[in-house]
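Next up is a structure, given as structure tokens.
A single protein chain has been omitted; all remaining protein chains appear in their positions.
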């Protein structure tokens, strides 16, 4: 099968290309880029010289030639491509926020300032977090065309860390869950700007968009989807740290009952919750998640801890923002849709450095 | 006056030396080191070549020759030097934890595993956080000898961020305050170890000693000292990030009443609280503290924010862990004790990079 | 086939494990470690959790169970293992310097301070730089047992950059070739030390062992092997830079005749020289090699340039010191010895970040 990537020259697009090029079920790539149309991909990413010998064509050519299409575009411009894929009867996996909110156009509009051009497309779109929606993704695909809204990077790490606590009713009623996240700089994308200019961000840490980041509503929606009870409130503070990749999230979940003597039980609950997941690793009690344990891989590492009174569950998750937080998860979604081995193309073992 | 530094070759000691060498009221340094006794300081720190031409002598010689003594030693070994200084009638400023807990030997023993050798010394020691204890530091000094327990790095940033909220009764009763801190690697000291080996910590973020760090009891004690009400509970999570210096603390303080329409009032309260402080900068509303705004300086920057429901006050503080978090604050204490301009020797303007 | 790694817990050993675990022809790993014998590999490298579920056994067990053995040990301790492999009739690929010098014990002794315990082993060992010795490696293997001395990291990048110039007689007679190299910190290994302690090496660059590094005789020997003329003199200056991986070498080769109007010819000569090499990429004229173009891959990128008078050929090479500079090249040697596809297990596409 040939895979297409619309928007192949942004960081998420290029990571997709890199992963897809090594995917055993994919035997060709068709790539588009508005900024570099007419050039060759390896001229834009010379690290991939001799490996990705593809011209950058128009998006329409991608859709026409590919058996599955990924879009790694800015928010709000992907709908026409989704429509074209549906009409052609092929899956469309969108890495932007456009299809993450299903028919909740109000939330999308409130946070992204755009309206839906083709509202009916969104009704059938599925939010592509396999650990939440694997069955829906499979069913959708069985019906022919499929639109996947691939999750945001922060929501992936936050959701996977909190899901078991919500699903098993560990969180106190009306709890506020605090999500304190630290991201590497590649999360800001390829476009140069003051904030990501080396001397302005190297050797320094700072929060940004405190509890006002666009990923907050996505996290809240995910939490609500995982609990029968009222969804918890959240406070979400993203930070920037001087590293290329990775998101570490430290999350504070007030417990319904103190964990005294129950730490092992709660750990077992987490382990059990994810025992069949190929890309979630619940670390042994005592270990602590770190971004350099998942570097260049599709893993989400989860470690669980307790405050000294054991009244709060502290969950730490680590992902590679470019892989499980973007391109890797998109390929995982393709694998599910297409009936491939879910690990196919995603066997990368994390690099400590 | 001549200043002495016992333990001059650790990172905090060397930073003290660097600051004291530029201090207008200090005209000589006497330095000791157990590890490098007999060598010259500039052989251990060749960055200071031609600037600090001092032999490394015994601690006893430091006390004998100096008019004020700083100790930058491991925890639990400074008491005899404190005693000698008291007997000689000169001030002793200790950068270890030994004199941070006053007569509360139980807490010190519980967290540092040591007993007091000379309990009476601790009765007269003052915790050297000028923003909390300036008057006590002054009074102490007026009585002749003075022992200062210089604060820990994390407690400095955490305390300064939370004090106004506590002093003004903003925090909800029985609130749990979450302190999520990120530290540069120099906080781990000069001794090589796996955790601080470049390839193990570069380009990665991880928490450590989750809610079990020795600085937790110090923070709690500080909070208790600032409020007439019951001290709040805290959860403290330190993280390591790949930067040389700096501590950023993001703190979550549940408010007694929502801040809706009161953000400006609360900001004014913070500004007012610190208006006379030479080294605390309350940033304008909308600005966000970052470690590269205080680099190489004695400032603590504070920015205040609110969660989207305005039910939680989010305070961010940034300090240079080696300066306001250690050596700079020690010099600030000397300035107070000795009646110098409190800014003397500490006029460094932060370096963005 | 099962592969064994003696000394699996150093950085080169662990990188070998990571690569071998994804190798299509290897279906099992047997790992040893003196430091961590009895523990599990994934406890030492938790980044590989759930992927490398291997106990750390004795070296003897590795040799007994494996069909090929890699050793990633300190210099001077591998000979007995090489002997055992030869006796068992299986290949031994040594990542230390022990078998890099063939029967030139004098040079080995002069630079590594050790004598050969089993001199006869060295007679049959081959220096494992495939671009120099592929045929000898193949022939050796055909004879049954094989001992490979896997090249040093600096010599790999330096040799590949200079070989075509020597082979084609471009260098001026009696030229001195200057090799100015910059290495990432992982080159220093896993053992913590002052030099590689984060605050001592982050955000700084420095040379070390100026023209006295142990890799100098290895480079000189390689140069001599590639030219029928007198081997050129070299000056080799390694530097440390604050990055995890990578070696960049900038090399200055005085030309026998000015290149004026011959740049394209020389570039074509380089391209031709390496046209069949799977892991050498000669960049287009105008492009410049950089370590982030080969990160996490087995490539050696080469760019060629000229000084303004065109009297000196300036060659820049970039490798990942852990891959082409160590573990990847070892696997490449295995592939040649065993008749596998030379690219097997080494298909990693470089990661820009």
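The first chain written gets the first letter, and so on, giving A, B and C; residue counts start at 1 in each chain.
Criterion: a residue touches a chain if its C-beta (ideal position, glycine included) is under 8 Å from a C-beta of that chain, and two chains touch if they have at least 3 such contacts.
Note that the structure is a prediction, hence the values are computed from the model and not measured.
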Q: May I ask you to name the displayed chains that the omitted chain touches in the full complex?
A: A, B, C
Q.
Given that one chain is not shown, which residue among C:244, C:271 or C:333 touches it?
A. C:244
Q: Using the touch definition up top, pick the residue from C:4, C:91, C:199 or C:345 that touches the left-out chain.
A: C:199
**Q.** Residue touching the undisplayed chain, where the options are A:150, A:186 or A:297
**A.** A:186
(Q) Using the touch definition from the top, which of A:199, A:258 or A:339 touches the missing chain? (A) A:199
Q. Which residue among C:73, C:219 or C:289 touches the omitted chain?
A. C:289
**Q.** Contacts of chain A with the absent chain, listed as residue ranges
**A.** 11, 184-186, 190, 192-194, 196-199, 201-203, 242-244
Q) For chain B, which residues lie in contact with the unshown chain of the complex? A) 14, 18, 21-22, 45-52, 186, 202-203, 244-245, 281, 283, 287, 292-296, 301, 347, 349-353
**Q.** Hidden partner interface residues of chain C, rising order
**A.** 176, 178, 180, 182, 184, 199-208, 210-212, 216, 233, 235, 237, 239, 241-246, 248, 250, 252, 254, 288-292, 295, 305-309, 311-312, 314, 316, 318, 352-353
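The criterion applied here is as follows: only the chains that are shown with their structure count from here on.
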Q: Based on the touch definition given at the start, go ahead and assign the chain network to line, ring, star, complete or other.
A: complete
Q) Whose Cα centre is nearest the centre of all Cα atoms in view? A) A
(Q) With centres defined as the mean C-alpha position, give me the chain B-chain C separation in Å. (A) 47
Q) Whole-Å distance, chain A centre to chain B centre, using C-alpha means? A) 39
Q. On chain C, where are the residues touching two or more other chains?
A. 186, 202-203, 244
